[in-house]
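As you look at this complex, bear in mind that one protein chain is not there, while each of the others sits in place.
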Amino acid sequence: MTDERPLLEVRDLVKHFHVGGGLFGGPAGVVRAVDGVSFSLRRGETVGLVGESGCGKTTTGRCILQLERPTSGEIVFEGRDLTKLDDVELRPFRRRIQVIFQDPYSSLNPRMTVGQILAEPLAVHGIVPERAKRETRVRELLAHVGLLPQHAHRYPHQLSGGQRQRVGIARALAMEPSLIVCDEPVSALDVSIQAQIINLLEDLQREFGLTYLFIAHDLSVVRHISDHVAVMYLGKIVELADRKSLYDDPLHPYTKALLAAVPIPDPELEARREHIVLRGEVPSPLRPPSGCVFHPRCPIAIERCAREVPELREIRPGHGAACILA
Amino acid sequence: MRRYAGLLTLILAVALAAPPAPAQEKPRYGGELVFPVPSEMPSYDGHRESTFGLIHPIAPHYNTLLRVDPTDPTGTKPIGDLAESWTASKDGLVYTFKLRRGVKFHDGSQMTSKDVKASYDKIIFPPAGVGSERKGSYAVVEVVEAPDPYTVRFRLKWTAASFLTSLASPWNFIYKADILAKDMHWYEKNIMGTGPFTFVEHVKGSHWVGKKNPNYWDKGKPYLDGYRALFIKASSAQVAAIRGERAHIQFRSFTSADRDNLKAALGDKITVQESPWDCILMVTTNHEKKPFDDKRVRRALTLALDRYEGSKALSRIAIVKEVAGVVVPGTPYATPPQELEKVAGYWRDANKSRAEARRLLKEAGVPEGFSFTFRNRGLPMPYEPLAVWMIDQWRQIGLNVKQDVVEAAAYFGELRKGAFDVAMDFQCGYIVEPDLDLYKFLSSDKNPANYCRCKDEVLDDLYLKQARALDVEERRRYIRQFEKRLLDEEAHSFMTLQWHRIIPHSSKVKGWQVTPSHYLNNQLDAVWLTE
Amino acid sequence: MTKFIVRRLLLMIPTLLGVAVLIFLLLRIVPGDVVEARYVGGQGQFVSVEQMAMERAKLGLDQPLWKQFVAWMGGLVRLDLGISMWTGAPITEEIKLRFALSLQLAVMATIVATVLAIPLGIVAALKQDTWIDYGVRVFSIAGLAMPSFWLGIVFILGLLIIFEWLPPMVYTPFWVDPWQNMLQLVWPALAVGYRYSAVATRMTRSAMLEVLREDYIRTARAKGLWTKLILARHALKNAILPVLTVIALEFAFLLGGLVVTEQVFNLNGLGLLFVEAIARRDYTLTQALVMLVATVFIVVNFTVDLLYAWLDPRIRFR
Partner (left out) sequence: MATLLEVRNLTTEFVTSGGVVRAVDGVSWDVREGETVALVGESGCGKSVSALSVMRLVAAPAGRIVGGQVLFKGRDLLALSEEEMRRIRGREIAMIFQEPMTSLNPVLTIGRQLTEGLEIHLGMTPPEARARAALLLGMVGIPDPARRLGQYPHQFSGGMRQRMMIAMALACEPSLVLADEPTTALDVTIQAQILELMKDLSRRLGVAMLIITHNLGVVARYADRVNVMYAGRIVERGSARELYAEPRHPYTLGLLKSVPRLDEPRRARLDPIEGQPPDLTQLGAGCAFEPRCGFRVERCTADRPELRPAGGEGHVAACWELGRVARTPAARVQ
């Protein structure tokens, strides 16, 4: 947070997928997975990206990771626009941006031991070329993520879910990244383990000065870990603010509904709470609604909402919302 | 096994000595003869094709001017078929044939001399666009004349000892002149002959059916009501057909193992006829490739082969048997054994042969362990076992030979291009006649099918001399000289072992005699079934 | 759906064209040609070079390759397969009877395979890891291990030795004499069908096992449905899809000809014709056969896709 220039700046990111179509027809269509998203991350901070499935949060993460080439927009990382780079030029940047996946099991090669999984990128990328030193480094990494040296000889299936996610984190750390995209890193884990992993991520951030883009659907987890939060709906950011402002005083009706929908583990409070239940479901990104994409489900929508596309505007300092009624 | 070999020799001796149908047995009428045919004809035109797959099912529909005496086990004696009698002029240049009267085509029309002339004109002087397989072997004929409806006259350019035999060719079906006049290709897809059987049906890949011609000119014949040829490619299925008594006879040949199995399974129900077979694999050397331009090297190659021992071993596993020169043993022009033993490679003392071979190689400067490639054709029987045997024989004189097998259809194209050092070649006669057997070895410019890329005017001259020698003894002499020069002195090409034909057939089949050629004796006019 | 069908039909054209170009060129790269195969060898010594040239000209083999190809394509477009270079007869005539036999054998063998495979596979899956399952597995592995021609030889020898009887040697079309026809074809159909059933049995078993583990089967059981109904309505329809592919592709392979089995049973089918056509360098016939087999494969594939769509609404409504 000392550096004034953001580590990552996403400007007007658009990612469209073409579906169907082909040589002789079939219903062709464009899925507007990400439709004009802008936000930035400062060094050492965490930005939470929340939203329901299909809102485009994962695609945004994949674009930043350069696993998808954006349709348009800029992704400026450490001063360079990644969208303008070719594969060779991208290589050093790929190392600096790492990812932690939701399901650590499917992202770990089942035929390699934990030690091999961690040593491989060290060798391939020439981070630790000497074999002997690599072993030391693997032990170090395991220690960082709270695993024991003997875990290096285990295979992924011999570990519990939490331990596997620790391996996933260690693998990301091995590359000495500055940015880690955490894509639902705890949602597959048991409740009692989630807290361990969240604490670990926070510890690592402090120790190594990491920057996180934290993609999740669990609003309470996002609140806990994030400095800033962006709420996405149907490919767009509908609200963007610092944590406190967003949770204490949400502006967008969608954010409000989301927060209201989260059940709270307190029966007394739940009995008293007002429950806004949104009607309907998230529309298909193949045919997004006109105007404000949220208007068909919005409890406060007025006739104008069907016509006007609301811009994300700063309603309060550092707190933007895309709603004409906000 | 030794006991068995003795038995086989006995069977062979009996088969060669006496016709299987003694005269006292009275032929029985009726029945359908069923026989598998291992190959199928591309077209129906005997003048054009060269596969026994045509002869076996189609020959019974036709007559030829002359034919080979069906009771002669050597398959060399021409007798009349449509010709009742014939005369030759003193100078041997004009042959006049008197035709039988009352011969009718299957459509009822009379056969006359113009049909014979038209047929032979098609064979010898085919118009443009008409294929004739054997045009080359009638180069001697100047003209064919039909002076009256029952006389045919051939005028020759020079004397030819083999002329009558060549008119007995099983291929030279007499077609109907009127049909040929309209369409020279008609016979490729249709049948219309004068033969003992008429055409019923042909189902491609499956079978061919003929039935008795009730108006056959040879009164009393044929004995069979009809016949059915089954096109069966796999030898196992052919054997099964005989074994299961679904078929009576297969006219090409079985292996000795098949014969033994059938005999074991069916005992007296099977009669075995055997004969040396007018087919042979030989070795051709490429004179353009060193060191095979050196006749010492070529002689060494043939000297290395111990044919007598080879015969004993190979006859058990392959369809070869007799040790022979250029003519099928047991036939009039065959080399007597005591003479054959004087030819290089046929000496009785194998050690002496090998010593001589080594000496020759040394003299020619071929180093010990010299290696070359032997080209072989991609057919299992009998090419493979023969090649394996020869390579081993050559190893014993210090040669290191690698085999290179080329797929059958591409093989002769490769040979013609001269893309070989030493190669297997093949010759198979449809009638036992030195002209046919020796033609192969004329200089390469005279016969491109001689792949040696060599010229030998002495051989060419000897060929002509034997071909024109009307005296049998004189002809024999020339043939011996030819053989000595070809196999021994020059060794352009040399023989391996004669093939051996084995016909184990149902004992019900009578009136059929094995000959050295699987193209002969398939008119079926005298064949009958005991039940 | 119609669009899907039309699209797939149109896609066949480039596929077949590709096959055509490939086989056309491959055949001509191989040394030797039909004239060579016909006149040289045995008694070719009397055939002159001129005569061979004449024969080549007659068959159009002296033309430049592109002209030969265009001529062939032109014929194909008019659905005229041309004449066999070997026999001179129309190719349609050459293929017709053999195709009928191969088709019938393929259908019969497929029926045998299906009738064996589906019930056995289902039973094995239901009785997983019991002696019934092991029995079925041994039976199907044995089918894989025994080449069908070998089984064919065993059949023939068995019939011959035990019953002193052989199947008919000659193919009688079904419509001429069904009894004779069956007497001949039932044996190869059993031999081939048994072998081909092995793969399908294993596929049925594993597909069934997989489906039985699916959540919706548990849902169906939780609804209190009868076991038989669950199997018939819920499990089989899902499990049959991969089995269908296996069986259909096997059918296409069978139709392409069974060279050795045809030889053993002396069947006048496409397989032997194919081998002989290639050995004789009968370009036109080989080409026609390749196109026929390619078309069969494409059509079978297409049919499987349609069946898939019919059975699996997820595809139908995509």
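Order of writing sets the chain letters: A, B and C. Residues in each chain are counted from 1.
Quick note on the criterion: a residue touches a chain if its C-beta (ideal position, glycine included) is under 8 Å from a C-beta of that chain, and two chains touch if they have at least 3 such contacts.
Source: prediction; values computed, not measured.
Student: List the displayed chains that the omitted chain touches in the full complex.
Tutor: Contacts of the omitted chain with visible chains: A, C.
Student: Using the touch definition from the top, which of A:Thr136, A:Ser160 or A:Ser290 touches the missing chain?
Tutor: With A:Thr136, A:Ser160 or A:Ser290 as choices, the missing chain is touched by A:Ser160.
Student: Which parts of chain C face the unshown chain closely enough to count as touching?
Tutor: Answer for chain C: residues 129, 213-216, 218-226, 229, 233-234, 237-238, 311-314, 317 touch the chain left out.
Student: Would you write out the residues of chain A that touch the absent chain, in ascending order?
Tutor: 52-53, 160, 162-163, 190-196, 198-199, 202, 217, 219-221, 223-224, 243, 247, 257-270, 275, 277-278, 281-282
The working rule: only the chains that are shown with their structure count from here on.
Student: Of all the chains shown, whose C-alpha centre falls nearest the centre of every protein C-alpha atom combined?
Tutor: Centroid comparison flags C as closest.
Student: Greatest Cα-centroid separation from chain C: which chain?
Tutor: Relative to chain C, the chain with the farthest C-alpha centre is A.
Student: From the C-alpha centre of chain A to that of chain C, how far is it in Å?
Tutor: That pair's centroid distance is 52 Å.
Student: Once you find the CA centre of chain B and the CA centre of chain C, what distance in Å lies between them?
Tutor: Using C-alpha averages as centres, the distance is 40 Å.
Student: Rounded to a whole Å, what is the gap between the Cα centroids of chain A and chain B?
Tutor: Result: the chain centres lie 87 Å from each other.
Student: Going by the contact rule at the top, pick out the chain B residues touching chain C in the complex.
Tutor: Checking each residue of chain B against chain C gives 42-43, 50-51, 128-129, 131-137, 188-189, 203-207, 230-234, 236-237, 240-241, 243-244, 246-247, 407-414, 416, 426-430, 439-440, 447-450.
Student: Spell out the part of chain C that touches chain B in their complex, as residue ranges.
Tutor: 30-32, 36-49, 51, 54-55, 58, 86-89, 93-94, 97-98, 153, 156, 160, 164-166, 169-171, 263-266, 268, 272-273, 276, 279-281
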